[in-house]
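With one protein chain removed, the remaining protein chains of the complex are shown where they sit.
Lettered A and B in written order, each chain numbered from 1.
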Amino acid sequence: MFTVGFVVNPVAGLGGSAGLKGSDGTDVQREALARGARPRAGERAAQAVRTLLARRPGVRIATVPGPMGVEGAHELVRPPAPHHPEPGRIAGGVGLTTAEDTRAAVAALADVDLLLFAGGDGTARDVLDAVQELGEAAPPVLGIPAGVKVYSGCFAISPATAGFVAADFDGTTAEAEVVDLDEELYRRGEVSPRLYGSLRVPAARAALSGRKAGSSATAEGTVEGIAREVVATMRPGIRYVLGPGATTLAVGRELGLATTLLGVDVVERGGSGFGGVGGVVVGADVSEPELFELVRGERSALVLSVIGGQGFVLGRGNQQVSPRVLDAVRAGGGELIVLATQQKLATLNGRPLLADTGDEETDSKLSGHARVITGYRESTIYRICPASEEFQI
Amino acid sequence: MSGHGESFAELPVAPKPPLRRFHQARWDEPIIFELSRPGRRGIAVPQAEGPGVELPASVRREHAPKLPEMSQLHVLRHYLRLSQENLGFDLNIDVGQGTCTMKYSPKVNDLFAKATNPLHPHQHEDTVQGVLEIYWRMERMLAEISGMSRVSLQPGSGSAAIYANIAMIRAYHNANGGEHRDQVITTMFSHPSNAACAKTAGYEVITLMPDAEGLPDIEALKAAIGPRTAALMITNPEDTGVFNSRIKEFVDLVHSVGGLACYDQANANGILGITRARDVGFDLCHFNLHKTFSTPHSCGGPAAGACGVAPALEPFLPEPTVDRVEFDGNERFVLKYPEKSVGKIRPFLGVTPNVVRAYAWIMSLGAEGLRQVAETAVLNNNYLMHKILQIPGASVPWNSRHVEQARYSWQQLSEETGVHSEEIGTRAADFGVHYWTSHHPYLVPEPFTLEPTESYAKEDLDEYAAILAHVADEARRDPEFVKGAPYNQTIHKIDMTSLDDPKQWAPTWRAYVRKHLSGQG
């Protein structure tokens, strides 16, 4: 029987209404409650479950006792007999939760076909940790957006959509990135997303409608297409600095190299030829000093993808690319190549890409328009500006 | 006491309900092969009088093709039933297929199209002076409408016209020392065929994204242009229905680096007689005769396109052109072959039946009529937009003015109900209308695009808006019901999953029989 697991972070979103820009940590949660905040995650989760049950009546719902399960889900779900200490009670009191509670809940539900979790980016990170601990045994997951910060790709666009996607899930999955902001900085007005990894989520089947007979079936630019374009324009003898992210990982794959998802790698392409150009990893998952040594006095170029929903290309998750590294790359005649699908740029709604290297002069030097590769033989020119200009504090 | 029995209804007949109680024909028709019975014939063929020709084994067909065997009535009836299961423009309020400019194709023009049936494209010029004159006159009229000096009517569609324009752009640069120009710039809300055709022709494509106001970012254009720029290919108004008022700056910028500016006029319907391609400085442009100039869409073609060019591009026009010459005080129309022509874009002169239809359409309207077309299309659009925006959950992104169409969003409704735009469209069709979302990528979430051309009456627009309002309301009250649509159409909800599975897909009947009926998998 198709079983959907179900975890609610009951305090997700608590900080938002209280103006706290996040709900990580029990102190913040208490503060939010003190300011009169009302939890809303349970409500939003219930909405997703209602949709799921309406669309796929026979589905079995598995959850955990306590505020992360039965209480969060209201009257809709009756859990199996308790077989686990109640996560969420650990922190005591009114159902405040810790990251540990989330991880415990996920671990308890490892054998489901799909795990729905209601929360925000912080919850997604905790789920990611749990999934990584479980390894191969981990189920695919899907986020119900209920937090203050929802920038990760593993969330459905609304609770109802999460319910529909879960109901229609046929086992086909795709990777979605988990990003999060440092809330401490965020509360100070600094938006600082970081890429934490990726989760297996249901592959939303492309809508079957909208296939206009007369018109161009222009395939959207794919991550693979972007990688092929990058590799096609790479020249031997130049060191390419690949930032973190799934798109830059695909560039490594196109070169036949095992580069890292979260780290900064330096590669060179091999000679020309058919059947794959090949290449070498000059440095894998390098630190800032290592990177600086690798590009200093060399011809090099930067290949970076867009991190998170705000459009950061520099200064988030790739702090290794420091001002002096940028200077060294520039001195070597190197260009900045940004990678993003058109769909990803579309989510910026016309807002610029952002650079925040920590050095205002460096940022303003980057200010202007950057070439963004969106597919094979496809690119756009997109505005990039210092983050400090975009987020006036 | 009447001879009709007990009365069960009263006069007067009650007023119509607010929404039409539509149900489409549902014939439950088999696949044509299932109607076959060996030995039947739909039409007889004249028999060979003389001895038959013996074919060598290498070219002789061994097995007769397994075509259906049916009598004539049964072929006719099958296809007439299928036709009733198709919703043509003439039967519905076809404002929902935005960007397609669905407008009335006058019936009288079909008569003129049929008059071209017997004309063979290799007939000597002297025997086709009438049809050549129509080509020439049509060219002059489109030249006036666009401001261009010459127009080719050869391309078979709008996209083929875009391709022809790219071919001319390439030929122009090659003839002017610009072989190195290998980039074409377009915009996100230009028709995607601009990017696709440029790629087919071997160009690298740079697409300008919309800025926060929804218009292409001119600063990005400044950064994009350079010695590699071959051309800007741009639609205006874009597919959102918004007119880019800085278009002249775009054109001038591209000219400043030696690039050409090419205008996709697929959305010309709202600006006929208002503004012209050449007056903005464009070097090339194209029209879709099946959009702006009323030729029927024919289930997806045959269509027709037209390419307009400035004098500098004339030597590269597709061949042949139709020229008018005078001698002894008589006019005569002749075929000419431009010196540096890009060659043939399609067979012969063009899709003649549609060129004839479009010519007759312009002749029935004249200058004043075309301006009325434009102004009415724009009025209709703004009126419909006013009605649609009163529906809770519907919005139009970017608070801008719209010309002849608008791209809307159901984002709010969708987030609240989980019902997607295409599902709303399927349900709307239960009331006898079409609906289309938009091209990828979905910059506008949960999009739908409405283009109410000049053909519709106010009552039509009111009815269409009422249908969408009703469906949006249904989505709130019972999303599952909307998602289960259709209910009043030809068939019930289709399970499309097998269509992407090579083991199951059946792109022909023989593939279907092999995979699903013969038990051989």
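The working rule: a residue touches a chain if its C-beta (ideal position, glycine included) is under 8 Å from a C-beta of that chain, and two chains touch if they have at least 3 such contacts.
Just so it is clear, contacts and distances are computed from a predicted model.
The complex appears with one chain absent; UniProt names that chain "Glycine dehydrogenase subunit 1" among the candidates "Transporter substrate-binding domain-containing protein", "Glycine dehydrogenase subunit 1", "ABC transport system permease protein" or "Phosphoribosylformylglycinamidine synthase subunit PurL". Considering B:M188, B:A303, B:L317 or B:A472, the position touching the chain not shown turns out to be B:A303 (whole complex). Although one chain is not drawn, the whole complex shows that of B:D279, B:E339 or B:E480 it is B:D279 that touches it.
When the full complex is taken into account, the listed residue touching the unshown chain is B:M70, out of B:M70, B:I225 or B:L284. Only one residue from B:G88, B:P227 or B:P311 touches the chain missing from this view: B:G88. Of the listed positions B:R40, B:R324, B:K340 or B:H470, the one in contact with the omitted chain in the full complex is B:R40.
Everything that follows uses one rule, which is that only the chains that are shown with their structure count from here on.
In whole angstrom, the spacing between the mean C-alpha positions of subunit A and subunit B is 39.
Taken in their complex, subunit A has these residues touching subunit B: 51, 54-55, 157-158, 160-161, 163-164, 170, 207-210, 212-216, 218, 220, 341-343, 345-346, 349-351, 368-369, 374, 377-383. By the touch criterion stated above, subunit B contacts subunit A in their complex at residues 97, 99-100, 157, 159, 188, 191-193, 195-196, 199, 203-214, 217, 219-224, 297, 299-301, 303, 414-418, 420-423, 425-426, 436-443, 445, 479-480, 483, 496-497.
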